[in-house]
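Every protein chain except one is present and positioned as in the full complex.
Moving on to chain A:
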């Protein structure tokens, strides 16, 4: 084991360490180089930044663009939209900050070579909806990866970051990170003055709809392993809105997105009998959530709610009537490119099941829940806001710094700022990158020191799953059943089952309650104990073992947040059967949690929601 343990260490010193080379991380790397010409900027990634993260196969739209140059939208309009979609609960300062910068990001993407579609009549970017522009986006990720590679001092691919390292004397200050090379097992110790976590959100925290071989066919990428939360929350950073898991309406099994089909091509969604069920259920929705039912557009969660009620009533399958809108070759191309650029699996479903969208409608369904901070929900770390416009209690340090000193975040990592998507995540990375440069400059000869005791302890912990396997494997003849260890996949399946059945996954129609959550917590606590007994047969499985760790910690935060808030906050994302209604007067607040590293206790609290835009 020696080649995979404490003796084989590579130390890397950096001014700024960026963890995760997806959209947030690439943005952070680019911007920190712009401002910090002389700084050592290191990007570390568990895959290969060329095709890593949620945008690996590409995207067909940029979902966050104002169009200020044409007077299309202003940042304040965007805040109103995002606030409406989340039924009032967003960090308006963070969203405003992204919205006012996002156009410069998108213009840069175009300059770099991303083909953005144009409206032939106006010459402007072709809009999918009010906030989205259409792209030929198959190479979206390689293009932004090129920009990031040219900005970083060093890029380390295939390093699974397992932990953040803290300062020796000041427990609330970050000092770097620790991870191992998935190819040769070498331990990497990154010592850094500032750390930006952009390690993405979480799939596979809840049981997916697909089974067996198909289990990896989720909407958010199967490699989105909750590291953004698993790394950050264990430092004691304050987290918010972790109960705000997202459920998406997508084309069944292929997870093809519905946006371009409904917004651009204007295809109708109906029940099995061709009826527009959403309009028919409006009064019923109003009785559940009151004024929020009057928001235009109807909040995403409430549209899910209508679909769920319809399916429960036996009026499924729900269909997208694609055949009604594909009357030209151009439209057919647009419809297909929407998937081929972003979820090729949808084309596979159509080809295999003989569904030609020109002839037949396609089924829609709601997905299993995901935990993320960049899409239509906003789970993540509580971050300091922009200096010029954040309310006083949203501001304690540098923009996008978490409650841990020197620890910044972007994209899925940062809570409260929903609707950033790809361009907004990159933009938030830019904001964090610039802030981190400022932080490093102002440290002035007072850099953090890695806590050696913590380092020694973690070195042992990281490789333990390999040891567990090597020792435990000798007890059995062959096969996967062993008395003293479980595999990462077995652990993952247990996690998914607990979360699905007790915390509101697909099998309960997203329903949970206090007794269910308490039982779930009991079982989750035992799973956490069993994490010490994960057996990894090789380095690939060791990566899976640490992805599982990050998912389990994230799951616990989701569960505790859901338990703390005694109401159904976003019907269609999850329901509390014991508190079915929304109680706006009491609960118009953010849910926060903080894990205490020393005692292992979680503290739950509420934080105020400030409306800074009318």
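The rule we apply is simple: a contact is a pair of C-beta atoms (placed from the backbone, for glycine too) under 8 Å apart; a residue touches a chain by one contact, two chains touch by 3 or more; residues count from 1.
The rule we apply is simple: contacts and distances are computed from a predicted model.
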Omitted chain, identified by the protein name its UniProt record gives, among "Adenylyl-sulfate reductase subunit beta", "Crispr-associated ramp protein, Cmr4 family", "NADH-quinone oxidoreductase subunit C" or "Branched-chain amino acid ABC transporter amino acid-binding protein": "Adenylyl-sulfate reductase subunit beta"
Contact residue for the chain not shown (choose from A:35, A:509 or A:602): A:35
Hidden-chain contact residue, picked from the options A:136, A:533 or A:606: A:136
Residue of A:83, A:101, A:127 or A:494 in touch with the missing chain, whole complex considered: A:101
Chain not shown: contacting residue from A:9, A:68, A:272 or A:458: A:68
Hidden-chain contact residue, picked from the options A:236, A:345 or A:411: A:345
Touching residues (missing chain, whole complex) on chain A: 30-31, 33-35, 37, 46-48, 50-53, 56-57, 68-69, 74-76, 96, 100-101, 103-104, 107-108, 112-115, 136, 138-139, 143, 146-147, 150-151, 158, 182, 210-218, 221-223, 253, 333, 336-337, 340-341, 344-345, 347-354, 356, 386-389, 391-393, 427, 430-431, 434, 437-438, 441, 489, 540, 543, 608, 610, 612-613
